[in-house]
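Excluded from the complex is one protein chain; the other protein chains are retained at their positions.
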Amino acid sequence: MHAERRWAALILLALAGLALVPLAVRRDDTLNLIFLILLSVTLAQSWNIIAGYAGQVNLGHAAFFGLGALVTRTLWIGGTPVLVAMLAGAFVAMVFALAIGVAAFRLRGAYFAIGTLALGEILRITTGNIFSEISTLPAATIAAYRLTLRYYLGLGLAALAVVVGATLATSRLGLGITAIREDEDAAEASGVNALGLKLTALAAATVLAALAGGLFAYYHISYYPQHPFSPHWTFDALLITNIGGVGTLHGPVLGAVFYVLLKEYLANRWVDLHLLIFGVFFIVIVLLLPGGLVEAGERVRRLLRSRLRR
Amino acid sequence: MLLEILGLDAAYGDVPALSGVALSVEPGEIVALLGPNGAGKTTLLNSVAGLLPPRAGIIRWEGEDLGRLPSHLIVERGLALVPEGRRLFNSMTVEENLTLGAFAERARRGQQANLQRVYTLFPILRERRRQIVRQLSGGQQQMVSVGRALMSSPRLLMLDEPSLGLAPLMVQAILDVLVEINRGGVAVLLVEQNVRAALTLARRAYILETGRIVGEGGGAELLQDPHVRRAYLGPLAAPEYFVL
Partner (left out) sequence: MILSQQMVLGVMIGGLYGLAAVGLSLIFGVLKVLNVAHGELIMLGGYGAYWLFVLLGLDPFASLLLVLPLSLLLGLGLYWALFGFVVRADEETRIKNSLLIGFGLSLALHALAVRLWTADERGITTPYAGKVLIVGQLAIPLVRLASLAVAFVLIAALHLLLTRWRWGRAVRATAEDWQAALLAGIDVRRAYLLAFGLGAGLAGAAGTLVSVGYSISPSIGLEWTLKALIVVVLAGLGSVFGTFVGGLFLGVAEAASAAAFGGPYREVVGLVIIFAVLVARPRGLFGAR
């Protein structure tokens, strides 16, 4: 419990440090890279809440990201202030998730994964059919585009994700969710309202994912409206969280930094192979190091401590 | 000694189930294992059958330490378990279930002979051999379960509560078959709630309570033992007993 709080404080401190970066660095590509990491942190944390805390593998997470993006983009281009648009996107996604959630959470294991995957794809295809044209910002908006604004918004969102994650982990709510993850039937038997807690976790996760989607819509100049619904976003979140350490607070953060930086590096050298490498790396992690980088870190620390003791 | 168990400890995760259990079965014997619910009788049989690896102790079969041998290899050595609750392959026919019981190498040559023997022991199964087992009655399913274990040509047959949920007439039929099987040279280790029936059948019996062996003796003498009578045969005991 206190480990989560310590990590949360550490991460928030790091984020505060990052806030100073735009003052020192003028280069756009550095800011873009950090922005990408921040967006990934938010998205991964949101997936982590459902998977790591509630113990279910959600393969349709991109649906919330996409809904947030869709609503935000539509409202914002129509003239609504972006923050309001993002909140609206979060609200719509949350309502949708809760409506589906009651049904979806009756599914367990494999069927939950299949059901969420189907849902995500339904939304993607339908959006692609209804909004088939590429969405481009009007010229005036492009002219007024300021990267630093997006950057700070990304920072704020990542901080929010960390705070939400930490709160969930350390509260009574968090304990209940952990109990469900360990053994849902036993938890129910001891009075935990499993469905209620799962829905709360779902709401939190959805809001974060949708806000991230809204940020995506605010950040990109042009993209196809179905793109944010693509399963690639789910897969990214899944990869990052598991490589970093599912179920922990700092895992998704570590994973996001690792993933984005490594991807940048690999994309420059071996263009297509970065996914192959990540895929293999991911399999190795699932089989040998399910706790991801966090677990690796713990093992190293324990090893060092036992060495030092001699 | 056919089966020899020494100092057996077993556990489910952190929950201990058996502690220092010692038990033996001689060739051709019928041995009963009695005890209240939750005593660990099923755990003991599962451990011997290789479904649950022991935490400590030795399980010796015909002089060989079974160690952590997987179940299918234990069957290969002549030790068969009729599990609690029958555990049949419900979508398959009686005959398919039985022939699957002869899957082990040791049983393949004698498969046809064993099948005929099972049908002789349980004539009704010959009638219903092409029926899907799901459609059979509880007693008939139990017959299939026993038959399936017999198909592996075992030298020791272990049964976990074969009478559970069966009508008294059915139970009698199963027990009669056990005597018949035993007469053919197969040793029997029988876990039974029906204490009186088990003790009348068995030459020897063990009593297991909360994971430990608390009593051992000849079937007849245990029937007269006051503790046993009070705990398992008295008016407060489970009402499944009947007068043979």
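Just so it is clear, A and B label the chains in written order, and each chain counts residues from 1 on its own.
Convention: a residue touches a chain if its C-beta (ideal position, glycine included) is under 8 Å from a C-beta of that chain, and two chains touch if they have at least 3 such contacts.
This structure is a prediction, so every number in the text was calculated from the model and none was measured.
**Student:** Based on the whole complex, identify which of A:Ile125, A:Ala186, A:Leu261 or A:Leu303 touches the chain you can't see.
**Tutor:** Checking each option in A:Ile125, A:Ala186, A:Leu261 or A:Leu303, the one touching the absent chain turns out to be A:Ile125.
**Student:** Among A:Leu13, A:Leu273 or A:Leu303, which residue is in contact with the omitted chain in the full complex?
**Tutor:** Answer from the full complex: A:Leu273 touches the omitted chain.
**Student:** Could you tell which one of B:Leu51, B:Ile132 or B:Leu164 touches the chain left off the display?
**Tutor:** Per the contact definition at the top, the residue touching the missing chain is B:Leu51.
**Student:** In the full complex, which of A:Leu13, A:Ile114 or A:Leu147 touches the chain missing from this view?
**Tutor:** Residue touching the chain left out of view: A:Ile114.
**Student:** For chain A, enumerate the residues touching the unshown chain of the complex.
**Tutor:** 57, 59, 103-104, 106-111, 113-115, 117-119, 121-122, 125-126, 128-129, 231, 235, 238-239, 242, 272-276, 278-283, 286-287, 290
**Student:** Suppose we count only contacts with the excluded chain; which residues of chain B make the list?
**Tutor:** Chain B touches the missing chain through residues 49-51, 70-72, 75-76, 80-81, 83, 87-92, 96, 99-104, 107, 148-149, 152.
Convention: only the chains that are shown with their structure count from here on.
**Student:** CA centre of chain A versus CA centre of chain B: separation in Å?
**Tutor:** Using C-alpha averages as centres, the distance is 54 Å.
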